[in-house]
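Only one protein chain is missing from this complex, and each of the others stays in its spot.
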Amino acid sequence: MFTLESGSGFWNPLIWILIIFIAFLLFYGIRGFGKSLYKKGTEQTKAFLSGNKEAAPEEMHVKASNLYWGFTVSMSSLYSRLRKMHTGNVSDYLLWFIIVLAILFLVIGVI
Amino acid sequence: MLSELILRIILGTLSVAAFGVFFGLLYKGIDRKLSAHMQGRIGPPIRQPFRDVAKLFEKENIIPDHAIPWVFNFIPLVGLVATISILLYLPLGGFPPLFSSGADLIVVLYLLIIPSLALVIGGFSSGSPYAIVGAQREMATMIAYEFPLAILIITIAWNLLQKGVTSAFSFSTIASMPVWNQVTGPLGFIGFAILLVVLMLVTPAELSKIPFDSPEAETEIAGGLLVEYSGRNLAMFYLIDGVKTVVMASIVVTLFFPYNLSAFLGLGSYEAMIIDIVFYLFKIFLVILFSVTLIRVAIARLKIDQIVYTYWIPLTLASLIGLILVMWDGVIMNIFSFT
Amino acid sequence: MIQYIPFIAVVCMIFIGLYAAMFRRNLIKIVIGITIIESGVNLFLITLGYREGGVAPIYTSLPSGTVYPEQMVLPVPQALTLTSIVIGVAVLALMLSLVMHIYKKYETLDVQEMRRLKE
Partner (left out) sequence: MTYLEALIQHSVALIIAVPLLSAFLMPLVSRVHPILRNIFALLMLTVTGCFIGLLTTDVLANGPRIYIFGAKELTLPLVRILFEVDGINVFMAIITIILAIIAVIYSWSFLDKQDGLDKYYTLLLLVVTSALGMEMTGDVFNFFVFLEISCIASCALIAFWIAEGEALEAAFKYIVISSVGALFVLFAVGIFYAQYNALNIATIAQAIQFSFLDKIALILLVVVLGMKAGLAPMHMWLPDAYGRAPPSVTLVIMSATLASFYGVLRILFTLYGNILPTSIRFDLPLNVVLGWILIVLAVVSILIGVIMALIQSDLMRLIGYAAVAEVGYMFLAIGTTIAALGAPYATVALHGGILHVLNDALDIGLLFLVAGAIYYVTKKRSLDDIGGLARTMKFTTVFFIIGLLAVAGMPPLNGFTSKFLIYESVYQLNPILSIIALLCSILMLAIFIKVLYATFFGPELPELKDVKEAPKSMLLAMGIVAGLAIFIGLFPNLFLDSLVKPAADALLNHTQYITTIVGGI
């Protein structure tokens, strides 16, 4: 009754939640055997920077626009094309609307 | 009925967790020993991973200044728990899955994301520049290998669907109808062979092993994601790594080699059980040997853009070719039979 | 042929309006373009309501000799057009007030300059 069935597969969230809950209890208990202490406020809690000096917080924080830099650079040709498409000009918005209308008109109306 | 189900869930979870952790660490030991021998070293004893975990539990559990403590502590547990939960849906040791109607291939594909996601969030929450670089790379790797993996999973299900199976994504269906028995001609066979190779190459990235371990590259970003983790939190990630190895190997075995020896040999109940479990462990060992140990000994680490390229261009193309071959499989045979 | 002229006018008006909205750079002209489209559509609706030999559907002032109610025109298109005109006025007022405010902020009416939101 609580299984979501798609005809090709199934998914029962409740069983999964129970499993997760029990496993969580188990491993939380196991984790409790570990040592929880550390020396607060000492050199220990500084970020590891291979011995370099720590920068100011603003510089330590990687900015959002730099985050998937590698991905955006490797797809830069696609992005330049998409940027060109999103002109921000309201006339172009209308133009796209008319283009889609025309294509559909050709596909359904004429053919 | 309900209490029976709950009992089944509790016992199943506990036993599968024990199984996953034990064999995960054991195979890790075997893997380390073997790769050491391949490199001409003696290597650590096989029980070394168990000692590592025990030792990590005795170490200080440092929470760095820039970390968000509650996320930092919580996320390794979530990752481990989610990884364990996958094992309950897989056919282990030749037995049908414990909760065969609980989750299917698509769900498991998503559940497999959670450990990697835990690594990413843990890395991001630790506030170290190295960890952030590592987390970005892990995310990029994840996007990269999901593409061929998705193609592969959909292909297997689609092929079963063409055979008139209703639950094409169910693990028990897939295990009872091995893909090799479903092909009608050489094209399908070649297609599935390509897909098997793809899956074997996705496995090391899923487990972030060399050559796809740039998220944790010790030599350049000092352990990446895990650089700030220590003590019991690191032990949790260590366990995730071990359990995930078993999970991935079990998925490979279920998708491509779900055969059992007992039916073949015609054995009785107890012998059958034992021989199936042994055979299953052996199959897992083979998968780990080929897709983890051999690859990581033979190849050097790839850069992150090379990883993305490898998965998005050659492997995606290969799996698409596999998909097309599988789709053509029956069609070509029909053409021949018509003429 | 003569009965098609309104429809041709409708199509022409819609295309003129679209042209103005798409290729004119002045915001006011874009607004005018939209009103032209609207007038075209209104003309279309009104044209649909025309019946040969029909009379206005007003009981008190029926011409003598009308066949009731067959000759009476169904007043739906007129009602639609009235509604549409009212809505059109609201839209026009809103658009013009927006244009006014945009001119205050951007100090231009060029649609090419009004592109702070893009990508």
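Every chain is named by a letter (A, B and C) in the order it is written, and numbering of its residues begins at 1.
The criterion applied here is as follows: a residue touches a chain if its C-beta (ideal position, glycine included) is under 8 Å from a C-beta of that chain, and two chains touch if they have at least 3 such contacts.
This is a predicted model, so every value here is computed, not measured.
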Neighbouring shown chains of the undisplayed chain, as defined at the top: A, B, C
Residue among B:Ile132, B:Val253 or B:Val287 touching the omitted chain: B:Ile132
Contact footprint on subunit B, counting only the chain that is left out: 66, 68, 70-71, 104, 106-107, 109-111, 113-114, 117, 120-121, 124-125, 127, 132, 135, 139-140, 142-143, 146-147, 150-151, 154-155, 157-158, 161, 169, 323, 327
For subunit A, residues in touch with the removed chain: 1-4, 6-9, 11, 13-14, 16-17, 57-58, 60-65, 67-68, 71-72, 75, 78-79, 82, 85-86, 88, 90, 92-94, 96-97, 99-101, 104-105, 107-109, 111
Sites on subunit C contacted by the missing partner chain, in the whole complex: 14, 18, 21, 27, 30, 34, 37-38, 41, 44-45, 48, 74, 76-77, 80, 83-84, 87, 90-91, 94-95, 98-99, 101-102, 105-106, 114, 116-117, 119
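To be clear about the criterion, only the chains that are shown with their structure count from here on.
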Graph class of chain-chain contacts, one of line, ring, star, complete, other: line
Separation of subunit B from subunit C, taking each centre as the mean of its C-alpha atoms, in whole Å: 63
For subunit A paired with subunit B, centre-to-centre distance based on mean C-alpha positions, whole Å: 21
Gap in Å, rounded to a whole number, between the CA centres of subunit C and subunit A: 46
Residues on subunit A engaged by subunit B in the complex (per definition of touch): 3, 7-12, 15-16, 18-20, 22-24, 26-28, 31, 33-39, 44-50, 57, 60, 62, 67-68, 70-71, 74
Residue ranges of subunit B touching subunit A (in the complex, touch as defined): 5-6, 9-10, 12-14, 17, 56-66, 77-78, 80-82, 84-85, 88, 99, 101-107, 126-130, 132, 136, 139-140, 143, 157, 161, 166-170, 222, 227-228, 230-232, 235-236, 304-305, 308-309
Touching residues (chain side subunit C, partner subunit A) in the complex: 18, 21-25, 30, 111-112, 114-119
